[in-house]
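Quick one: the structure is below, questions incoming.
The complex appears here without one of its protein chains, the remainder shown in place.
As written, the chains take the letters A, B and C, and residue 1 is the first residue of each chain.
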Amino acid sequence: MSKKVTKIAVLTSGGDAPGMNAAIRAVVRTGIYYGLEVYGVVRGYNGMIEDDIFKMDSRSVANIIQRGGTILKTARSKEFMSPEGRQKAYANLIKRGIDGLVVVGGNGSFTGALKLHEEFGLPCVGIPGTIDKDLYGTDFTIGFDTAVNTAVEAIDKIRDTADAHDRLFIVEVMGRDAGYIALHSGIATGAEHILIPEEDTSVEEVIAGLSEKEKRKKLVNLIVVAEGHKSGGANHIAEIVKQQLPNLDTKVTILGHLQRGGSPSCIDRLIASRMGYHAVESLLQGRHNVMVGILDNAMKYTPLEIAIREKQRFSDEWLKIVKILAS
Amino acid sequence: MSKKVTKIAVLTSGGDAPGMNAAIRAVVRTGIYYGLEVYGVVRGYNGMIEDDIFKMDSRSVANIIQRGGTILKTARSKEFMSPEGRQKAYANLIKRGIDGLVVVGGNGSFTGALKLHEEFGLPCVGIPGTIDKDLYGTDFTIGFDTAVNTAVEAIDKIRDTADAHDRLFIVEVMGRDAGYIALHSGIATGAEHILIPEEDTSVEEVIAGLSEKEKRKKLVNLIVVAEGHKSGGANHIAEIVKQQLPNLDTKVTILGHLQRGGSPSCIDRLIASRMGYHAVESLLQGRHNVMVGILDNAMKYTPLEIAIREKQRFSDEWLKIVKILAS
Amino acid sequence: MSKKVTKIAVLTSGGDAPGMNAAIRAVVRTGIYYGLEVYGVVRGYNGMIEDDIFKMDSRSVANIIQRGGTILKTARSKEFMSPEGRQKAYANLIKRGIDGLVVVGGNGSFTGALKLHEEFGLPCVGIPGTIDKDLYGTDFTIGFDTAVNTAVEAIDKIRDTADAHDRLFIVEVMGRDAGYIALHSGIATGAEHILIPEEDTSVEEVIAGLSEKEKRKKLVNLIVVAEGHKSGGANHIAEIVKQQLPNLDTKVTILGHLQRGGSPSCIDRLIASRMGYHAVESLLQGRHNVMVGILDNAMKYTPLEIAIREKQRFSDEWLKIVKILAS
Partner (left out) sequence: MSKKVTKIAVLTSGGDAPGMNAAIRAVVRTGIYYGLEVYGVVRGYNGMIEDDIFKMDSRSVANIIQRGGTILKTARSKEFMSPEGRQKAYANLIKRGIDGLVVVGGNGSFTGALKLHEEFGLPCVGIPGTIDKDLYGTDFTIGFDTAVNTAVEAIDKIRDTADAHDRLFIVEVMGRDAGYIALHSGIATGAEHILIPEEDTSVEEVIAGLSEKEKRKKLVNLIVVAEGHKSGGANHIAEIVKQQLPNLDTKVTILGHLQRGGSPSCIDRLIASRMGYHAVESLLQGRHNVMVGILDNAMKYTPLEIAIREKQRFSDEWLKIVKILAS
């Protein structure tokens, strides 16, 4: 049976996501509620190696739930990929008596936690924090709802100017491996075409659709493309469109990092709070080395190794709906 | 076996909710995709009685997905409560050959649809559209996510000024019978107390908590209360607080109708699109007199009479989390 | 000739206003740039009396320019109105060698500064910080632009729902003595009637206008009223309207304190930065006991006693434009 956890650390790692602060707040306050000592690790595994670790109390997470970014900062750590780096990092935990770890991040971050468990037996729990929403074992990841609403607001604005000029706009949103931001923001803004890594639409098909619309004199067009689409992104598509449909007034916007920032949406604050609470509960109940997730509204605990290995299944109902509604 | 539907009408009824336009758009475009004629009824059942009905095409719903309110307008109709009123309304449908109806609204709106079915055999489908989120048979109602984000943004602003002055703010949000807006916006803004109709917290308990905090010199306080809480709302609570804790600088804000407006959030646009699509599918497949809903991510069809009669179950996990996180 | 100032303090006082943080940042960094020591006083004159004063450096104002509220907090101080209170407050400055003061606030705050000057010879400069925009000697006051944009966004949302229901909405905005928020937000949202303290429109005239429109079947109506209008505010107007025009579906929203919060607009950050810079310049150049202001784009220095005594002139060109445009 696992020993009772008494001192825990929390860190954020990988790409930052709005709502991470709400998760930190929930971990800290739930920990304190249950009598634990709670430590914050700065800049992810980097701070663990460099001993940038400080004790947190209830006040240290006051007035942060509405803030974008992460007060613990985040980073990707090369040094932590080596056994020496991890040994150094673990030593900094152990000298404080830290016997439990909560990691907010994505697959890379969970891999780090799993290593700490495998090599040193440290009890870990992962919280899914990534704007890409592509993690297995959860319907929600912290930051996705905010990022997609940021994209929607930006595309709404672009549509104003597209509409004023009868232009074609190609908007590139984040998503290297996953098309959720493109899919959701594209549907929500009534985009005529949505191009995502998970689906095999070619630029040629899009151009065929555009030229058919051009004949019908339906002039305004909006294409939303995920950065990871096989076409290579918005600039590549624009080049081809300009060659083949030179009459179209075609413009590109790449939303970029503004999708990572901003005050988190209500849902991101709520799921982050709920997951942070359950992450600590999970450590206390001896349910270790799992990612807490929400599936069909219920808490779900997926072993970290499975969370890392498996991919979220992609539902193609939306693809059918898109075709009908964007007509 | 039911006859095939060929001409359908769509209306919005009851309180307006952001996202209703996305639902109208989806109903119209899905209907046209399947070869149906689609009619819009203006001002809910009122327009049905007064023959304010017009044919819609794909263009008539262009560029509305991002708009607040409802292009079909909405109303509550007294005349429709009488058999004569409904007879008049139905005659206006029948003279156009309309043989199917989609109603976007809440319980009152569904009751009207059910009457049309019972009295005239009209196939109807309901789409849950209400900012209150309190309908049975669905995890999502159109407008809730937008309304709660509007409340969150407003309360975030109020916290800025509360914090600058070390004041107690009592914020009243919408929700006559249901506390979801208060609960979600209260958690998301880190409110110290959340008062909802579903729970039995008295003002006395709140005051006890406040005075205990006053002793601890934790000065900033935020109370979020649903308008339907048994206390009678923010103004009543403020009176009692001022009597019993005269040292607190106590202010009231009633958010009111601004919670109904605004450009819909991504989620509200998506669920409205999805529900609108499935409402038409449902009519075509002979699945009549049901409310389309989303439960555990899947489409769910609840008979209108059950949707009207039953209440959404309230999960009290959140109440526990609130107590821990607001400390 | 005045001695050279070497150590200055900055405080915010009275009602908080978005942009105060940008002013604090500018005062601190300009002071440091010129080799001064800069102190922050917490909670206005209260903190001066209670010796809640701390030394600030460049880092202490990092990342605050975008924050609502004021990191120095604000308050109104009764004790400071007595000579004893001021004596105590001044002693706390003098023991640190503070020989210059920058006060961000409105008339009440400037009166306090003037007293410190008269009684102790302390060089003071005022920065106009109030959402009401009603100060003499400046076209801009910090917070007005943000507050009025907050009001506009809220009223836009209310119009969505007003429009969906063909309702009359009466929206009350801040402004006890000054109607600028009501006037600007009313024009910007196309309000049919705008009621402000500076003008003598009676509720009867409004009702006459409404009933005439009712006859013309122009149904949607929006009235924006300043809290200080002689009618007593939105609730009083609504009562009279409901009596005299019972067919109108009339609703009230009082925006309240959310107008004080929120991230400051670009203009508020800019004028606050510019005024903060010039306030320190002014102290250094021996231009004391003045309010820095911006008139016709140029910096203007108004003696505090005049700034306090005089009122901003109200231009009635807008009133004519409103009548023409809202028709």
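In this text, a residue touches a chain if its C-beta (ideal position, glycine included) is under 8 Å from a C-beta of that chain, and two chains touch if they have at least 3 such contacts.
Only a predicted model underlies this, so the values are computations on that prediction, with no experimental measurement involved.
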Among displayed chains, the one left out touches A, C
Considering the complete complex, of C:13, C:30 or C:46, the missing chain is touched by C:30
Checked against the full complex, the residue among A:85, A:233, A:262 or A:276 that touches the missing chain is A:262
Full-complex touch with the removed chain, picking from A:6, A:63, A:201 or A:253, is A:253
Where chain C meets the chain that is not shown, the residues are 22, 25-26, 29-30, 32-33, 58, 62-63, 65-66, 139, 145, 148-149, 152-153, 156, 159, 163, 184-185, 187-190, 263, 265-267, 269-270, 273-274, 277, 296-297, 317-318, 321, 324-325, 327
Where chain A meets the chain that is not shown, the residues are 12, 16, 18, 20, 43, 67-70, 73-75, 150, 154, 156-166, 169, 251-262
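Methods note: only the chains that are shown with their structure count from here on.
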Contact graph of the chains (line, ring, star, complete, other): line
Greatest Cα-centre separation from chain B belongs to chain C
Dist(centroid_CA(chain A), centroid_CA(chain B)) in Å evaluates to 29
Cα centroid separation, chain B vs chain C, in Å, comes to 36
Whole-Å distance, C-alpha centre of chain A to that of chain C, is 39
Each of the following residues of chain B touches two or more other chains, namely 156, 159, 163
